[in-house]
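Yeah, one chain of the complex is gone here, protein chain that is, but the others are all in their spots.
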Amino acid sequence: MTKLSYEDKLKELGYSLPEPPKPIASYVPSVRVGKLLFVSGVIPLVNDRLLYAGKLGREVTVEQGYEAARVAALNALSIIKSSLGSLEKVRRIVKLVGYVASAEGFSEQPKVVNGASDLLIQVFGERGKHSRVAVGVIELPRGAPVEIEMIVQTK
Amino acid sequence: MTKLSYEDKLKELGYSLPEPPKPIASYVPSVRVGKLLFVSGVIPLVNDRLLYAGKLGREVTVEQGYEAARVAALNALSIIKSSLGSLEKVRRIVKLVGYVASAEGFSEQPKVVNGASDLLIQVFGERGKHSRVAVGVIELPRGAPVEIEMIVQTK
Partner (left out) sequence: MTKLSYEDKLKELGYSLPEPPKPIASYVPSVRVGKLLFVSGVIPLVNDRLLYAGKLGREVTVEQGYEAARVAALNALSIIKSSLGSLEKVRRIVKLVGYVASAEGFSEQPKVVNGASDLLIQVFGERGKHSRVAVGVIELPRGAPVEIEMIVQTK
């Protein structure tokens, strides 16, 4: 059996890579230093509109937050492909930070950030297993429910 | 005088390493890339129960927060030992991020995160001196008062 490319794997899972999001300010989508690629924070934009807006524990359910985290991760993958030329250049997902916009009393950040983590493991398998941080913040840019930051090891 | 191992030093200080905490979601406790070990966010769990719950400036005092940060750091050391085989493989504590669950108006995050920083310096001496970030977040997983994230340089 021929091994699927990571991008084919994404398609098989029913996802397609969006256009890489444009930074909404004075910075670049990613910076590579040696074998590490530092990816800028991404929010769940689809065609430049937020998939969901608001906070977990108030306007946004855990299920919607999970989906939003997955969409943010797809945006990150799009940046990674754009930067490296191909997802095949990913050697390991090193680290994921998930910032979850949280209403007072909401402490299920890990369930939300799983939307990104699960996608990474579905696509990259063992190479997708990452260290992770999940925290609840009061507000995110544009009223996003979640923001994802990644560090990737390249081949 | 024979130099104590870092783990003996911990014992001398009256601490013992807990079992490494299990990630509560789809990720791994740490990822090593070259000489850098990225440790996942850890909270002050003792036998899978929070030492303290709630926010600084409300349910949790600075003294309790300091103690919670130290316990979270012990959990991180447990992960580091588990990943590297021994704490002796630590060459330098590079970076510590302390996320402190903070009630409105609480701005003593550094005093809380010192609970982790002081332990690292007590155990590792010069090699324990790290760069640091301390911020106040609205909520943390499971209602934890503090979450600690670390990057370690290995031998």
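Points worth noting:
Order of writing sets the chain letters: A and B. Residues in each chain are counted from 1.
Convention: a residue touches a chain if its C-beta (ideal position, glycine included) is under 8 Å from a C-beta of that chain, and two chains touch if they have at least 3 such contacts.
This is a predicted model, so every value here is computed, not measured.
Checked against the full complex, the candidates B:Ile43, B:Leu74 or B:Leu96 give a single residue touching the omitted chain, namely B:Leu96.
When the missing chain is restored to the complex, the residue among B:Ser30, B:Ser78 or B:Gln109 that touches it is B:Gln109.
Mapped onto chain B, contacts with the missing chain fall at residues 35-36, 92, 94-96, 102, 104-111, 113-114, 117-118, 121, 129-138, 151, 153. Interface with the hidden chain, as seen from chain A, comprises residues 23-31, 33-34, 38-41, 97, 99, 137-144, 147, 149.
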